[in-house]
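Just one protein chain is left out here, and the rest sit where they should.
Then we have chain A:
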Amino acid sequence: MVKEEQELANRPDNTAFTQQRLPAWQPMLSAGIVIPGFVLIGLAFIGIGVALFVTSRSIQVLEFDYTGVDQNSPCFKCSDPKVLNCVCNLNFSIDSLFKGTVFFYYGLSNYYQNFRKYGVSKDDVQLSGDLTNFKTPSDTCSPYAYDSNNQPIVPCGSIANSMFNDAFKLYQIINGTNTLVPFDGKGIAWWTDYNIKYRNPSITPLKNAFNNTVKPIFWSKPAYELDTSDPANNGFINQNFLVWMRRAALPNFRKLYGRINEGDYAQGLPAGNYSLEIAYNYPVLSFDGRKKVVFSNVSWMGGKNEFLGIAYLVIGSMCVFMSIVMLIVYAKFKFPEEDGVPGH
């Protein structure tokens, strides 16, 4: 016995793994799975598609281009970059209640926030409140790291420098008088951005942290004076700044400016005439860009986007259609049993 064991010393182990006998599930694309599968997926997709489509249809959107390319457009006068501190009014009316909460967005087109060099042109360390990087901004910010006097720019980089600086005020015109419809600009940025990613240096007053630095070249006000009304909304955690810094994925994008959720307007914008007062500062015409404002409400699926609903419907129907085609093919060219496998 011992001898026998020794003789078989080199015998490989008899395990399912070494002998490649692991139990396994061997699925096959058989008609019994594929055709019903297609039908089920098709029906499910049509169902989802209908839901999405209906939801999307129920979302109200009001959109105005105020770039001022057209001579008749109210902001035409401001589109000349030489005109400074230009204000224009955009008047519009709403026929029926624009259900709330209404969100107010500004939108830019042909604007490449996703350009690589633009995108890297910021200093995350500086923006997280590290004072060392106030004095020596990262190289990635170049050419907006230092001004011509070699003073460090805070916040540095292209993104911050190009921050959108048009300002909007909405009035409802009731019997000829303008009633301000307040925009709630708080909490429009991501919680993580506001609380973790962007931090002001823990120095009070905030202004002192910015000693020996200069504001970004295009900015009219330094970072610590962005919102004079609310001291907590200044520096790197200014909500509009945060929204801007979250750069868009595509060249056409919109960004949240404020919510209309106060007072009479909490239920939405009632029917009537409105006037939007625009402080027109941001030049886009030089690169053929467009600016717009958007009023929109949201649903469980977010903002209005009909694509998903339609796509689901189309694909669902195609699945059903293909299942029929496959059924026909299967019935007609059914894998011939008698042919079988050669030799059997």
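Assume a contact is a pair of C-beta atoms (placed from the backbone, for glycine too) under 8 Å apart; a residue touches a chain by one contact, two chains touch by 3 or more; residues count from 1.
Methods note: contacts and distances are computed from a predicted model.
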Inset, instruction - Out of "Translation initiation factor eIF2B subunit delta", "Phospholipid-transporting ATPase", "Glucosidase 2 subunit beta" or "Aminotransferase class I/classII large domain-containing protein", flag the one the UniProt entry gives for the chain missing from this complex. - result: "Phospholipid-transporting ATPase"
Legend entry - Options A:Ser58, A:Ser96 or A:Asn252, residue touching the unrepresented chain: A:Asn252
Legend entry - Sole contact to the chain not displayed, among A:Ser79, A:Asn161, A:Thr213 or A:Asn234: A:Asn161
Inset, instruction - Identify the residue among A:Gln60, A:Ser128 or A:Ser317 that touches the chain left out of the display. - result: A:Ser128
Inset, instruction - Since one chain isn't shown, list which residues of chain A touch it in the complete complex. - result: 7-14, 18-31, 34, 38, 41, 45, 48, 52, 101, 103, 105, 107, 110, 112-119, 121, 124-125, 128, 130, 138-139, 142-143, 158, 161-162, 188-193, 196-197, 243, 246-256, 259, 283, 286-288, 296, 298-305, 307-308, 311-312, 315, 319, 322, 326, 329-330, 333-335, 339-344
